[in-house]
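For this depiction, one protein chain was excluded, whereas all remaining protein chains were kept in their positions.
So that you can tell them apart, the chains are marked A, B and C in the order they are listed, and the count of residues begins at 1 in each.
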């Protein structure tokens, strides 16, 4: 976390990794806050791929008009195997120099930050990360950009499934995103009143799952909903269905995999405000000379975390919510 | 289509088969229109299962307050193998007699109508059908209750997928409901600007699918969306992906199966108005002495169709829309 | 309705009057269908204002990518007093000639069509109109583009108001758009289960309104909702409240004016498909040599109506729906 005072005149901004709602709001805030600080901005398309392949576009206040409400990212995202090589990062650094770019703001998740950190160390380029991923698995911020939107999209879908589950008195297994973490699964299970949630953070005992479901069904529940994180050790909703369906043969068990709808859509108010705060903060901390850091919001205050810390481990789930889910079933 | 003038004093109403948004609006209209005509109403829970197992509840105007906007069905739906037997239908008829019910209104799809028709013929009970299924595959009505809502739910999901497809310049194969008919697939593909739609009504030539996709990708399309009806002969989106993925290896191809979210949710304005019209019409035609008929709306006017006709074949898709989809790609 | 066979090579397209959801889908269809027919397209910004002031932009297939789902109009709309003068229309015609434009497609309501008709007659320019207005008041088409979206937006708002009305057992007077016609008021009142609807098409007798409300409140209704078209002779919801509030002093009467939210938002599936059909049809009928006509969809088939007929009177409301509303209250 170097903090040499630098006179930042021109910055680059890119989005990388899986897209999440609110990325556009973050881009907008970076561009607008830069304009206020007399900093020029280049948008780099297709993430690190475009950084290497020279997809730089000049941006001003008007470039980001009327995008705050849009899903996806106007700068696009892409994979770049080449950026994982030293020679790839060298090309990237040369491009940044070519455009006179002093510093780089990267919007994405831990993969994005790992790459940025390397680029900074190898080529002495100041970088700041903005955490944006629907998975909410980054430490150093209470929430990542896109998480609240994904929660509400998933919840809206589960509400619809509850309608039909209830009409038919069926059992539904709904798989939500979350490869390593159960944030979406846990909060949507509480918010939808699901009977059970299976999370990567907890050992899933199939025998115990069956016991609990049987017990709830005995209480005259007429439909039941199990929310499963894709990264749960059972292997997701399809696998879970295979393991338990014989025990619940009288129910017409159905599987729904919500999938990529969770990444899209217009961001919620919360995600737009968070993205606006972090976009403006990223410009501010760059101006203050910080580098190799991520900006986040913790307990409603801005927090600066070294990138190496941010990528060192996944954020832990809140065990109070796991307990709460059990009380409210 | 018997039309003996009968003095209908008490009717039963039930929902059966797959639920669809607007069923509650139809139940409400049946109950309210009956009240206006001094007809008593019993709601029968769990469709034909409840008809056999005596799940009758008296309903009045207040029973249907504040339900017009709700997905699912307050009367629930269920399967009943027993109703497919003569002895099952005999029990059903005895229950109807026990409650002094003169006539029955059934809300559902062609399976529902087939059962109702048999009950009427065997036990001389007047029945009227109201077409409610998201599949829109019933002849005798321009639209079935729930179709418009399902379209909009599927479209909203596809819009979200387009956001992420566009951010990543990916190819997405999206599977929508439609086991025998491609109504949802065709209209959502037009409305979402999808690159291609695969329908059960058309032969799917995989070679031709690949050719068209390649051609569109040559035109600098950066993302592409294929909408697949679950009943398409390829076997759905997962099977399609297996068949074409090697040819599009440079794209990060993804599959989404929208599934049961399409059945739930608050009905659209159109579905609520249609359900209200058909619910009121069903009471009216029963009062007029019709039986073994379905009520529908064709060219904005009420139409009465014999149940035997309604169940004789599936509604055909509009080929002008298939042509339109090709023009607008 | 001239039908001289013309060889249309270049057309212009503009949106004018109040915007409505689906205008972008119509623009897209015009551009795509033109491309399929080897017709060049100029988009004219700001409606007739831009026609006079030379705001022409060349459009191709890519210009209309990813706009089908957006509210508003990418071509913008504006007023133009100058176009109501002969000299204004002369300038417009000169601009069309300058760009080699053979024919003009105008997307809007009756004011838009009146202007287009004059331009055509005075300067021998072929014009085709596409009906787009949330008011649904144009004859020659069952629905105008934007109507279905506005209905659903208004309905969604009324559903929310019903929540709070119901929680507090209050009386709400909700004003919806419709200066001359009550389409939105009538259909949303049925779809929301409103207690009463006041329409411009019916004489509103305040004494009778009070009587009906009193009667419904006697039936143990605990909340009530009255939908008022802005053009109702009472003068809208605020005026209605003044006239009846003293009679319902025990209720905490509230007024909501939904206003311009009804014009915006992503278009529904139905509006996008209608706009796609009409956009493609407009190009087709121009190619066939028609002029001074409007394209519409009646009973699910394309219908061509002379502009002078389309602007000669307002569409009449469906009296069967007025009767239905009374039955279902």
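As a working rule, a contact is a pair of C-beta atoms (placed from the backbone, for glycine too) under 8 Å apart; a residue touches a chain by one contact, two chains touch by 3 or more.
Please read these numbers as outputs of a predicted model, since none were measured by experiment.
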Just one of A:133, A:164, A:204 or A:266 touches the chain that is missing; which is it?
A:266
Which of C:77, C:189 or C:305 touches the chain that is not shown?
C:77
Which listed residue, C:166, C:202 or C:247, touches the chain dropped from view?
C:166
Applying the definition given at the start, please give the residues of chain C touching the unseen chain.
15, 19, 21, 23, 46, 70-73, 76-79, 153, 157, 159-164, 166-169, 172, 222, 252, 254-261, 263-265
With the missing chain put back, which residues of chain A would touch it? List them for me.
25, 28-29, 32-33, 36, 61-62, 65-66, 68-69, 142, 148, 151-152, 155, 159, 162, 166, 187-188, 190-193, 219-221, 266, 268-270, 272-273, 276-277, 280, 299-300, 318, 320-321, 324, 327-329
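Just so it is clear, only the chains that are shown with their structure count from here on.
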Centre-to-centre distance between chain C and chain A (centres being mean Cα positions), rounded to whole Å:
40
Taking each chain's centre as its mean C-alpha position, how far apart are chain A and chain B in Å?
36
Cα centroid separation between chain B and chain C, in whole Å?
29
Could you list the positions in chain B whose residues touch two or more of the other chains?
159, 162, 166
